[in-house]
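I'd like to ask some things about the structure below.
So, chain A:
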Amino acid sequence: MLTTLFYILSAITLATAFLTILSKNPIHSAIYLVLCFFSIAGHYLMFNAQFLAIVHIIVYSGAIMILMLFTIMLMNLNKEDEQNKSALTRIAAVLSFCLVAFVLLATFVKAQPVINEYKVSGQDYQSIKVLGQVLLNEYMVPFEFASVLLLVSMIGAVLLSKKEHINS
Partner candidate 1 sequence: MDVLIILITLLIGAAATYFAGDKLASKVATFFSLAAFGLTLYISYLQSNGVEVGFTRPWIRVPNIQLSFLADGLSLTMVLLTTALAPIIILSTFKKVQNKAKSFYGLIMLMVFAMAGTFLSGDGLLYYIFWELSLIPIYFIALIWGGGEAEARKKDVVKFFIYTFAGSLFMLVAFVYLYQKTGSFLNYHFLRLHLNGTEQFWIFFAFFIAYAIKIPIIPFHTWQANVYQKAPTAGTMLLSGIMLKMAIYSIIRWQLPIAPAPAKEYMYPLIALCIAGVIYGSILALKQQDLKKLLAYSSLAHVGLIAAGVYTLTIDGLRGAVLQMVAHGFVVVGLFYAAEIIQRRYNTTEISEMGGIRVQTPRFTSMFMILVLASVALPSTFNFVGEFEVLYSLAQTNIWFAVLGGTTIILGAFYMLRMFQQVMLGEQNTKVFADVTFGEGFVFVLIIGVLLFFGLYPKPIVNFVSPVLENIILHINTSN
Partner candidate 2 sequence: MENILQQIGIENYIYLSTLLFCVGAFGVLYRRNAIVMFMSIEIMLNAVNLLLVAFSTYHQDAAGQVFVFFSMAVAAAEVAVGLAILVAIYRNLNNIDIDSLKKLKG
């Protein structure tokens, strides 16, 4: 059952990912991407990582994608451009996709360890409580540090888009 579910979800993930890329209209891409994110959230749920799944939805679908959509709307990009894309580019892209996918997959197949029994610790490791503890104890410093990251990006976004007042 779970296996089937995995395959279905995987198919959706990959398909929507492909559609994101192949759609000519950026709006469509965005919508397919949201679908893709949902399917990934589905994977998370399969792992029983509910908190993560929810955060994922909120952050990606709720924040990032909305941001992108806003931008698209703002720039009025909901039309099909990219007419000047050469055949060479397409072929090169397709070829390199095939190549890199093949190479990576082959490498992983080759590096496949024989695993008969998966570890079951029996302990809770992914509830909100545990994650919170880990995040705010062990990973406190990176957590704080991430704030610096966000601060930088905030300053950056402001810096790049703010209008200058020469005389101030």
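The rule is simple: a residue touches a chain if its C-beta (ideal position, glycine included) is under 8 Å from a C-beta of that chain, and two chains touch if they have at least 3 such contacts; residues count from 1.
Regarding candidate selection, all candidates are chains of the complex that A comes from, given by their letters.
What you see is a predicted model, and the numbers here were worked out from it, not measured in a lab.
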Within this complex, chain A touches, out of 1 or 2, candidate 2
Residue positions on chain A within touch of candidate 2 in the complex are 2-3, 6, 10, 13-14, 17-18, 20-22, 26, 29-30, 33, 36-37, 40, 43-44, 46-49, 52, 55-56, 59-60, 63-64, 67-68, 71-72, 74-75, 77, 81-82, 84-85, 89-90, 92-94, 96-97, 100-101, 104-105, 108, 112, 115, 117-123, 125-126, 130-131, 134-135, 138-139, 142, 146, 149-150, 152-154, 156-157, 160-161
